[in-house]
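Note that one protein chain is taken out, while the other chains of the complex remain in position.
Lettered A and B in written order, each chain numbered from 1.
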Amino acid sequence: MKTKDLLRELENMLTKDQINTDEEDLYDASADRYKKYAKVRRVLDVPKPQAIVYPNTAEEVSKLLKFCNENKINVIPRSGKTATEGGLENWKEETIVIDAKNLNKTIKIDEYNMQATVQAGVVLGELEEELRKRGYTTGHSPQSKPVAKMGGLVATRSIGQLSTLYGGIEDMVVGLECVFPDGHISRIKNVSRRAGGPDIRHIVIGNEGALCYITEVTVKLFKYFPENNEFHGFLVKDMDTGIKVLREVMVNGYRPSVARCYSEEDAKQHFYHFYKDHCVVIFMAEGNKEIAEATGKGIEMAAEKFKEGIVEKVDSGLLEEWFENLNWSQQDIDDEYEGMLENDSHTGFTTEVSGDWETIIKIYHNVMKRIKEEYHRVEDLTLLGGHSSHSYINGTNMYFVYNYEIHCAPEDEMRVYHHPMQRIIVEETLKLGGSMCHHHGIGKFRNEWTKEEHGSAYYMLEKLKESFDPNNIMNFGTIYPQEEGEKYQK
Amino acid sequence: MKKCLIYAGNENAKEAVDLIEAVDHLYGQVNTRIYGFGDPKVLKSLEGYFDVLIRDEGSELQKNDMKFDIINITNCLEELYQAYDFDSILIPANYVGRMVAPRLSIRLETGLVADVTAIESDGENIELIRPAYSGKLMAAIRNRGRGPLMMSVRQNVFQWEKLRVEKSQWKKFPFKNIEASEVTLLWTEGQEAMEDIRESEILIAGGGGTARYFDELEDLAEALQGRVAASRKIIDQEIAPRSIQVGQSGKTISPKLYIAIGISGAIQHIEGLKNLDHLIAVNKKRHAPICSIADLVVEGDGKEFIEKLLRRIHRKDQEK
Partner (left out) sequence: MKIICLVKFIPDVENIQFDKKKNVLMRENAKLTVNPDDETALAAALKVKELAPDTSVEIVTMGPKGVTRKFQDLLRRDVDKGILISDALYVGSDTYATSRILGAYLKTQQADCIFTGTHSLDGDTSHVPAQIAEILGIPQMNNVITLDMDQLLQGKALLQVNSEGDTLHFQMNLPGIISFEKSREYKMPYIRYEDFQRDVSDKIKIFSNEDLQLKEEEVGLTGSLTEVSRTFMKEVSKKDSITVKNDDEGIERVYQFLKEKGYL
């Protein structure tokens, strides 16, 4: 549909100030943090959306989706804009972005029943702040917390730094409300648990905007005891020891909120002041006093068991200091943009995977070996490392990080640097049966492997898409591979 | 007895006088006769330090602007060598010297060592020490040529203050080999105020903790003849412009002295510091990462630090 006509139709559904056609905003909306360097250098290769709209209610979202569905217009659901895998990138000429900016009310904070209900456009950091005043927390603490909003956090099955205790978003969501392409509004009620057929929340949690639009979420509350936080850290000989220590803590039933193991190079970035060229293991025990103390003891016992692999203990004052400075802010993001303009280097690209205890360490070593041997730009890498940051009783994740100096045209940066790295990491992970995407979502840039990731179960994902979004208008290219979009991926 | 020629090429007489210490290191107790040649205005200030001061006879040199005429300077030095047969020739490693010395070494078919920082000599075996690989490595070099020992030396590496003779002998030399100049100086733009913090050798940087007294950093910078820089947190609060931001996404700097006040030292800031000689960290938190890489850590409030240090510095000046 021509933009002129589109805008006229939109004006029938919304007021003028709910429609944004500013050129700069549209350029900004055409890609997310995945192509941050190309965006800053103004060499994006993708089309701009035609408009950004800000619905005020779920009914307005319903009208919009119905309209787009009938007219085959691509819809990009958006809230906090912190996506890192191309989930917000636009691959269609006819597209609108539906932004949750006006869906920003905190509807209810229910302290007795330990639940908080908010609309999709509420900033997690702001919700957290309000809760902490009352002595509570959501327990969800991704690095993007100060900026990310609830809709996106649920849509991407996000996870936070304290997940080892509180779980990922899927453990925190109680009920929610979402809208489907045919306009249908579904409200999943808030109950503590039920066996009412399959758990349909999981169609929505993690759909990455490819099936529906989330308008409201209810999450659990936890009591907040920051005064009981205990930090424990160790320098260890190698990643194998580090992973073993993490496993020991987990299988014995302890739930520290933070459980991490950094490889040497990765450790250097964060802990240059005490890592002494070793891998670093960090724990934080949190919760009410008795639990925090017991968890601390459990950590010490795990360390004791593997003491031949442990070089020394780290002063907890140092860890506390580090932890306080961990999160992003909008300023961090802006500053990063400025920095990329001035200097020709890329800070921090990542590919994060998961596996069971046995597999994850194999994946780590295979990836490191293969990159050092095969990667054609290994000379330009200024950092190559990995860290485990989310543990479970039956495994953990591995977050590979890499920085590089850019010695090529900005338009070529991704295909020269990140894509070949990502390919190696994904291939090695899938080979050993791990998952290629622990918490960032598939987005658009790992969709080439979606089928391999799910194997015979892909059938179930495919059917969901066929049923809920038969016209393929929801976030074209996300999760489900599309031949038409390949030109933007290579 | 050893004869040395020191070229006193630009307006800085001290640069030439200081090279006498280098000669001293070369020959130790052996008698030396030191000749000076160069800019006529400078020669006067060398009186009493040099044994012989050479000026041109025909004032040919004054006719052209000799200051940047590399080829003619080389011609003159060659003529002097042919007349006096020096054992060594020392040239200050300034802009002009760095172009003259290599040319002269080709003319005289002798080895040349640039940027000498130290000399090891027992009179016969002489080793000239210089840095290589951006200062990571020191090399000891010997001359294998049959010509004179030649070296260029940077300012302030050597020092000399003692007068050596009661009266220098002045000689007039008839230079014959002056050619038409191939290079003409059109105009000069003076020393620009060092706008860029990357140019400064001394930086006083303020972090988030200095927000309420950031202006006071300028006082300390002035006292130390340095410049003020800032970490990102200060820039974010719009207390200072982005042009003085140090860090991964700001500027990368290599000052000699970096005083970091109220800066925690996150890797993004540290990445902007390359090859600094000395770091003083002033911080209330001794666990701040930056303390681990500092030469000197002052545990305390930055404002108090600045005020007390300034008082100490000025007290010394008053005592003078």
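Here, contacts are C-beta pairs under 8 Å (C-beta built on N, C-alpha and C of every residue); 3 or more make two chains touch, one makes a residue touch a chain.
If you're wondering where the values come from, they're calculated on a predicted model, not measured in any experiment.
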Q. Omitted chain: which shown chains does it touch?
A. A, B
Q.
If I consider the whole complex, including the chain that's not displayed, which of B:21, B:51 or B:115 touches that chain?
A. B:115
Q: Kindly state which of the options B:123, B:145, B:174 or B:241 is in contact with the chain not pictured.
A: B:145
Q | Which residue of B:21, B:51, B:127 or B:219 touches the chain not shown here | A | B:127
Q: Could I get the residues of chain B that touch the absent chain, sorted low to high?
A: 68, 70-71, 74, 94-95, 98-103, 105-107, 109-115, 127, 131-145, 182-192, 199, 202, 224, 256-257, 277-278, 280, 286, 291-301, 304-305, 308-309, 312-313, 316
**Q.** Residues of chain A (touch criterion as defined above) contacting the omitted chain
**A.** 379, 408-409, 412, 415-416
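Note that in this section only the chains that are shown with their structure count from here on.
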Q. How many Å are there between the centre of chain A and the centre of chain B, using C-alpha atoms for each centre?
A. 52
Q) Where on chain B is chain A touching in the complex? A) 232, 235-236, 242, 247-252, 264-268, 270, 285, 287-293
Q) Which bits of chain A are touching chain B when the two form their complex? A) 268-274, 315, 317-318, 320-322, 325, 331, 335-336, 338-340, 342-343, 347
